[in-house]
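All protein chains but one are shown at their positions in the complex.
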Amino acid sequence: MQAALDLADQGFQVALVEREPSIGGKMITLSKVFPTLDCCSCITTPKMSAVAHHPKIRLLTYCELQSVADEGPGFRATVLQKPRYVDAHKCTGCRECEYACPVTVSSPFDRGLGAYRAIRVPFSTAVPQIAVLDIDNCFLCGKCEKACSAGAVDLLQQPETFEIAAATIVMASGFDLTPVGAKKEFGGGVFRNVIDPLMMERFLAPTGPYGRVLRPGDGKEPTSIAYVQCAGSRDQTLGVEYCSRVCCMYAVKQAMLISGALPMAEVTIYYMDIRTFGKGYEQFYQNAQAMGVEFVRGKVASIHEDAEKNPIVKVELTDDGRIVERTHDLVVLSLGMLPAYQSRGAVDLPLGNDHFVAVPAPNASPCATGRSGIFVTGTAMGPMDIVDSIVSAGAVAAAVSAYIRERQDGRTAPHDQQEALRA
Amino acid sequence: MPERTIAGDGAAAPEPVRLGVYTCHCGGNIGHVVQCERVAEIIGRMPDVVVARTDPSFCSDAGQAIIEQDIKELGINRVVIGACTPSLHEQTFRNAVTRAGLNPYLYQHVGIREQDSWVHSKDPEGATEKAVHLMAAGVAKARLLTPLEPIRLSAEKRALVIGAGIAGLRCALDVARQGIRVTLVEKSPFLGGRVAQLGSVFPTDEDPLRLLHELIHAVTAHPSITVLTQSEVTGLSGYVGNFNVHVTQHSRGVEKDTAEELLAACTQTTPDEFDYGLTQRKVIYRSYPDSYPAIPAVDWEHHDGRPLQVGGRSVELRDEPRIYELTAGAIALATGFDPYEPRHGEYGYGEIPEVVTLPQLIRILARVREGEPLTWNGHPIRAMALIHCVGSRELDGVQKPHADGQVNSYCSRVCCTASLHAAVTLRQRFPDLDIYDLYQDIRTYGRGHEEIYRHARTSMVRFLRYHGDQRPEVVAAPAGDLHPVVVRVKDSLTYGEEIDVPVDLVALAVGMMPRQIDDLANMLKVSRGADRFLLEAHPKLRPVEMAVRGIVLAGTAQGPMNIQESLSAASAAAAKVAVLLGQGQVELPPFVACVNTAKCDGTGACVQACREKGAITLQTFNEDGGELRRAVVTPANCTGCGACVGVCPNRAIDVQAWTLAQYEAMVDAIGADIPGVAGADE
Amino acid sequence: MSTTKREGGPRGEALRSLREAHGATVKRAQALFREQRQMQQSICQFIRDTPKTVPQIAAEIGKPAHEVLWFMAALKKYGIVMETGMCGDYPLYQRSQETRE
Partner (left out) sequence: MAENDRTKQPKILVLATLAGGYAGADSAGQAHADYPANTYVLPVMCPVMFPPQFFLRAFTRGIDGIIVMYSGTDSPYNVEADGTAALIDRTYSLMKEHRIDTRRLRLAAICTVCVKPFLKEVTQMAELLKGLGFVKDELAAPA
């Protein structure tokens, strides 16, 4: 979004292609953000609104990039508009259809721990505020159609493909979390009370599924919570050698927020190295220590469950070599970042050993990919936090606009549609 | 009792107010709860209201067309719309009234969906009553609206970039590539900054000089960039779009054709900062053999002023500073960092000659030729230790505070990878060298950095781990020992064993410190954080901008960063400059303070209340032979917070479009009993 | 209110073919709906008058606690149940008095 804004503010036409029905990415699901502990929504929603209202930005939500072909000096992108089964022009976002819909389904916005209806506005601050029908969980009862006073529900909508001529393409395809079950010995995905960090974000967010911190196994308010660091990074058995950069900080941040939400709860962080390297981060870590968050240097070998479904962490304490077992109410696996961008199909781009988009000359052109005219920003090129992603977005905007201008000045007829396409 | 409670001191409109009031059903979202027709009927009876309508959806094209038609045909000159929240459609309707020829700020949006029908569905009567009052408040405010224009400041399409290290160079180039002229000011006589002092660059193992020279070439070849070396900003005034800058440039001191001759003749030397004081250089010098510009320069700070003896004649070197005056629309600060200088005695630094800093070690390595053994202080280096976090991650109460009373509690981010990269390089070049690495946490966070850590482990770098409150000690070995230095550490990797490591050299991985730029910072009125680095306006919303409009941050002036991160920050800063100056003018929303000079008597209360630097000043005017002091707002510096409004004893200052009188009128409308509404005293 | 005609004509035809095309998912969604309706009814029945915790509800209706909790999140979101306090470490839930249809 930031790259799109920076480019559009310079007068370029930008087409913003988003796979999900709303923009906002992972950030909008977060609670508060480090190191300032700003409310995340307060930072993201104005950006989302700015994108939606920008006269130079064409917002294409619920769209899948199909293919990208070289054309003339630029590219021709084929984009699939997935059917919302709701007329985007008529829908007012009133959610009457959602209240009328009889089918409840798990909401990925709440990491499956909360629910919404088969037809819904994806979340309260979604942009655009337009309903979308999940046809796979719909039995076509027609209640939504009746409830909609705008006549916006359109069950006959079909997928449509269209093309965009673009001078350059910016990949801002983001990251996925390591699957919670990646390390069998930790029991993620099997034990209900071993969760991923984005779930904890949702518990801590005021808009979260329970409106408070409860463990998902049985709704108990946890009094002892543990974090297992590097549960998806720096681990060659997972093929993820790299450090995911953000896990130390989010664990420290969540620990602090938990201390605020549940003053009686004890929080333990099992770690190998604490990597609070960013501006203001080390002080943040020191504050957490002062608040009583327990930092334990140790290697977690495995997690199992007792009869009450309490997770038990088996850990080797590196400070004295002992192997101990400690029982907690809830364990958060500090999972890492995997590239969300799928190399199959859409954009043919060289990838690095870590499977993120390759950047051949990081110390000269930090945003240029191995394919001329295609740029990359944010977590599409490797793990990074929000601050670094936003700086990276600014950098890609500079690289893209210089690229377009210089090619125009250079020679050839100016391209009639200078669209920077973000996938 | 009819509505007649308008505050008398609102700005009078030049033409009679003709209001059009529109209550939207929002396809039933509002209409199913609020009786919109009744709202329209009641509001329609109010003075100045020419037309009051309802529609299923005013935001639709058809709905907007109705409003546009009313403006054109009924001469409506103030529009009030009650609909969804302003964040959704305020802009939509502003655009609609603009299309019909009305000033967009003569439009008032009233939220009666999110803040009425959706929250009072169980109380439709109350919701209707509330809608009437909210709409009446909208009408009351609309009467007092005045046409406004965005504040347009002409902006000089030139940027000033301060500092020509890698970030400044990158930023200058990226700004110039957007068609904006750049003046790049560098304090030293040569370009390139700290990167030139490195040995090789991780994670690509590149030659830093090659990287630098490519960039310097692009910068110096660019027609829109003017480079001023040996220059400093010595004066500054103005604001975004129009900063007036004085740059003082010192003479180079030598001419191209006589430079070599003079260089050869120069005998006075001074410690070479390029080698971090390990060596001496002449006071006429090049920072390094391929430095740019290639012409040597005189180090005026250290030159003793004595004439040089060249071929029997005496040549006097003279600094004749020149002052340039220029106007810049924006300023990028790329003033960089200094490596932390350990205190005398800290880990033996300054006392034991075998204790050096990591940057010094890199310079030592740069001077060891291929195939030669590594020696220092006259003896061969067979074992050495690297100590992390020197001058970083310091703890209050554990480490001694620095001269300013602070400890460096921050992490310097680059030293872990830099140390391990140095260790790996050393093991490759000197396979028999034993390396001990003493750390508290290894922070190889970046892309390709963890591989360097793995490489260090597999190439037998030996790791020892200390706790932050139990840092290692460095002491001189007893005379006669094989190695001159002993590093003593309580190692948690061996469960807290006290270990003495005898070594020939200790390298301290020193952190980054902000450059001393007090004069500049004061001139620019920019803020610094607790870590003394320059402070961004907001780490996420505006990470490369400073709170002062038009000043951006590039690279390590803001905090520790590696090369790649500095480049990204520099480019991002360039993008901000391009957005700001690309159009040749800066457009700001009109919601800024405005002084009614007829009422102002120059008390200055507003100036004291104002938190923005330079937003309000008291200026003296000559009128009718007497001198008058009046508050003057510089719109470019005003954020429209209104802190000045409440303190003015004469109500002479207001934020445009959010005036105190407007609020009073709205409050009166809300507090009033309105005829026709249930519960009103009839 | 929707003003479109629901049956007959090309639209009816198209809806029929939509139903056919999504036969399997329609059937599955229908089964899901029935199951959910049943679960919702038994939960709401149980907590109509006295508030209960998730483990109590789970034991009563014979479903796993995590499923019950998920349902609670959904029912709470749409205003069908509400939180009324704590019982030890567990929040109590009760059927809302006024419920949106």
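All chains are identified by letter, namely A, B and C, in their written order; residue positions are counted from 1 within each chain.
What we mean here is this: a contact is a pair of C-beta atoms (placed from the backbone, for glycine too) under 8 Å apart; a residue touches a chain by one contact, two chains touch by 3 or more.
None of the values given here were measured: they were computed from a predicted structure.
Contacts of the undrawn chain with the visible chains, over the full complex, involve A, B. The residue touching the chain not shown here, chosen from B:Q69, B:S121, B:S154 or B:T267, is B:S121.
Here one chain is not drawn; of A:L16, A:A205 or A:I274, the residue touching it is A:A205. Chain A residues in contact with the hidden partner, per the touch definition given at the top, are 36-39, 41-43, 45-46, 95, 124-125, 205-207, 211. Touching residues on chain B toward the chain that is not drawn are 5, 85-87, 111, 113-116, 118-123, 125-127, 129-130, 133-134, 137, 538, 540-541, 591, 609, 611, 639-643, 645-647, 655, 658, 660, 663-664, 666-668, 670-673, 678-681.
The criterion applied here is as follows: only the chains that are shown with their structure count from here on.
Per-chain CA centroids place chain A at a distance of 26 Å from chain B.
With centres set at the average Cα position, the gap from chain A to chain C is 28 Å. Note on chain placement: the centre of chain B and the centre of chain C lie 50 Å apart, centres being C-alpha means. Residue numbers of chain A whose C-beta contacts span two or more other chains: 149.
Residue positions of chain C touching 2 or more other chains: none. Every residue of chain C that touches chain A in the complex is listed here, in rising order: 1-4, 6, 11, 14-15, 18-19, 22, 25-30, 32-33, 36-37, 53-55, 58, 65-66, 68-74, 76-78, 83, 86, 89-91, 100. Interface residues of chain A facing chain B in the complex, by the touch rule stated above, are 6, 9-11, 33, 35-36, 38, 43, 49, 53, 92, 94, 96, 129, 149-150, 234, 241-243, 245, 273-283, 286, 297, 318-321, 352, 354, 356, 359, 361-364, 366-367, 381-382, 386-388, 390-399, 401-402, 405-406. Those residues of chain B lying in contact with chain A across their complex are 26-29, 32, 57, 84, 87-88, 91, 174, 177-179, 201, 203-204, 206, 211, 214-215, 392-393, 395, 409-411, 413, 441-451, 454, 492-493, 495-496, 529-531, 533, 538-541, 543-544, 558-560, 563-565, 567-576, 578-579, 582-583.
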